[in-house]
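The complex appears here minus one protein chain, its other protein chains still in place.
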Amino acid sequence: MNILLKEIRHNPLLWLLAFVPAVFIGEKLKPQAHAVLFVLTLLAIVPLAALLSHATESVAARTGDAVGGLLNATLGNLTELVIALTALRAGQHMLVKASIVGAIVTNSLFMLGASFFLGGMKFHVQEFNRVSARLQACLLFLAAVALLVPSALVQADAQKGAAMLQSLSLGLAVLLIVAYALGMFFSLKTHRELFAGAGHGEAGEAGEAGEAGEAGEAPWPIGLALATLGGVTVLVALVSEVFVESVQHAAETFGMTPAFVGFIVVALVGAAAEMASAFSAARKNRLDLSVGIALGSASQIALFVAPVLMLLSYFLGPAPMDLQFWPGAVVMILIATLTAALVTNGGRSAWFVGVLLIMVYLVFAMTLYLLPPGTQ
Amino acid sequence: MNILLKEIRHNPLLWLLAFVPAVFIGEKLKPQAHAVLFVLTLLAIVPLAALLSHATESVAARTGDAVGGLLNATLGNLTELVIALTALRAGQHMLVKASIVGAIVTNSLFMLGASFFLGGMKFHVQEFNRVSARLQACLLFLAAVALLVPSALVQADAQKGAAMLQSLSLGLAVLLIVAYALGMFFSLKTHRELFAGAGHGEAGEAGEAGEAGEAGEAPWPIGLALATLGGVTVLVALVSEVFVESVQHAAETFGMTPAFVGFIVVALVGAAAEMASAFSAARKNRLDLSVGIALGSASQIALFVAPVLMLLSYFLGPAPMDLQFWPGAVVMILIATLTAALVTNGGRSAWFVGVLLIMVYLVFAMTLYLLPPGTQ
Partner (left out) sequence: MNILLKEIRHNPLLWLLAFVPAVFIGEKLKPQAHAVLFVLTLLAIVPLAALLSHATESVAARTGDAVGGLLNATLGNLTELVIALTALRAGQHMLVKASIVGAIVTNSLFMLGASFFLGGMKFHVQEFNRVSARLQACLLFLAAVALLVPSALVQADAQKGAAMLQSLSLGLAVLLIVAYALGMFFSLKTHRELFAGAGHGEAGEAGEAGEAGEAGEAPWPIGLALATLGGVTVLVALVSEVFVESVQHAAETFGMTPAFVGFIVVALVGAAAEMASAFSAARKNRLDLSVGIALGSASQIALFVAPVLMLLSYFLGPAPMDLQFWPGAVVMILIATLTAALVTNGGRSAWFVGVLLIMVYLVFAMTLYLLPPGTQ
């Protein structure tokens, strides 16, 4: 507990934890002040995500490779998962889908691009292990195909289409999870030497990310890590509930389209902690780590979080969710994937590569910001 | 003749030849038993395709490079061509187009993917000549563009559109055949040294494929090869006629959509012999040969078989066929091409690359299987 307090004292990001009680107090006193509550929840989620991320890494650092990898896969995007689960239980499938697409696009364009840019500001040319980047890009491409083909082939004829779509979504969800599991088996077991430079997916990453990222300190003792994991998850869930309730009203108040909030704001907040790690690694010329965090996180959401949410929707929430996304979302995922593949292909980076990625992201953000409500 | 009988005795695949007479007897006795006839024709086509493939290679092995290449181009996909011609004469343009798209997608995703996977089970990392793979991928890309642009540009306004589509299809067909001929000229004549490692497209391939593939024996004498070519082609044509008649009814009986039958079942059956060769080569660490067979076959169908069928439709069959495919089919060809290009770009392979290709194929197969009838 002392370690935790010491960490909080040294890490200004964690001072935001003060907003966690503020959310609950605000909700009690002014349940109708949606705009205020929305801002409070955003501010409260950032430090919780940072704690969660550090705790996950500390647990993963204690275990062997395979288990550590699995833990990272399950818990790495825990914040996004908990937010999405809360929205799922409320039956807000649109918000769930928007946050999935937003997380994929934000990670593979903005987080990657800003890492390249920040790294490129300090170093003339940076190199990274392109085998690892390619694997993640290929996994993302598979996910994009799995989301694209159904909407391209099915010209939904209402009732028949709906039943068929549900079976298809089930099948695709299983397929994506299997692909993800095999990809982890490939990179952690059978061909791990190819991914060596990437320092990626095992104890090494956890340790480095912890060090590079939040506080420059050693992993926490396992007990503290597990307790933090449990406690913070509950807090995130509670805060998310307020967040999901307030988001729609707040969007109206701020004059933002719901699409913009779902895709951009939620995604940036949910990934805040990972971004801190990725950017810090880039500025230390450890671009392997940055690329691993950015693309790894994107493919994790596409191939693991999204299908798991779809499967869980059968047990939670009012109605099962399908995996059909609106055409614009599929186009964005496909473009993000192609851009990331194009740009990481050479294994070298300079600041302008980062600019390009950020520009593509800005094209998306600008379009979503200006989108007339209701035309998603 | 002795050689032929000896080969049949040693090659269990050829025992399936017993189903050839079964098809004709069945057709006489029970012309309405479509489901049974469908299964019988499938079983009968596999060994005939194997014989045809071996005979073609034996003839090609006797001739010089250029003629051998031309023969391979003309006869290599003879099974698919004969099935399609039969469907063309019956005016079943949808089935012709489905089998074309199915063959392209099956060869460039499933055959390539399974080769990578089977090879990767035995060898840690395999290398292949990427110049050859790139040429085939570029040719496939050109074909995909030629099929994509018309449907993207023409928002078919019925009557004007139809006439225009027919002229456009004619022009594109000529263009694709010219591109294919120039590609062969390039790889067999002017720049053949670049394709050296691939052992591809000339006597070498024919011999190796024959050896690697069907029976581990030397090429047949030319007389036997020519006689087999002629005789088996007639048999395939006769069996195909029964097949084309029964396929629609059989699909209903088995609860499969016509799209699934056309794309997946027919394509797998038609390419059975080539798959045997490609897989066997992959397991002998001759991945050049596998890639050459899989992508070469796909580009052959896209740039040679499809346009030739379109041109022949003016002389055979009730009405000329155009080259417009439904949007879903174009998307599948484009994705298959991009995937193959992405994956062969590095010239190296491991088992997971195969898994990725097969997964993309499964996404297609799953979607087609679940597609409500009538929504192609």
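Residue numbering begins at 1 within each chain, and the chains themselves are lettered A and B in the order written.
Here, a contact is a pair of C-beta atoms (placed from the backbone, for glycine too) under 8 Å apart; a residue touches a chain by one contact, two chains touch by 3 or more.
Keep in mind the model is a prediction, meaning the values are calculated, not measured.
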**Complete:** Full-complex touch with the removed chain, picking from B:P47, B:G113 or B:G183, is B:G183
**Complete:** Considering the complete complex, of A:I25, A:V234 or A:L362, the missing chain is touched by A:L362
**Complete:** Among the options A:A60, A:L309 or A:V343, the absent chain makes contact with A:V343
**Hidden partner interface residues of subunit A, rising order** = 124-125, 327-328, 331-332, 335, 339, 342-343, 345-346, 350-353, 355-356, 359-360, 362-364, 366-368, 370-372, 375
**Request:** Spell out the interface residues on subunit B facing the chain that's missing from view.
**Result:** 134-135, 138-139, 141-142, 145-146, 148-150, 152-155, 157, 160-161, 164, 167-168, 171-172, 175, 178-179, 182-183, 186, 190-191, 194, 341, 345
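Convention: only the chains that are shown with their structure count from here on.
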**Asked** After a C-alpha superposition of subunit A on subunit B, what does the rotation angle come to, in degrees rounded to the nearest 5?
**Response** 120
**Fill in**
Distance between the CA centroids of subunit A and subunit B (whole Å) is 41
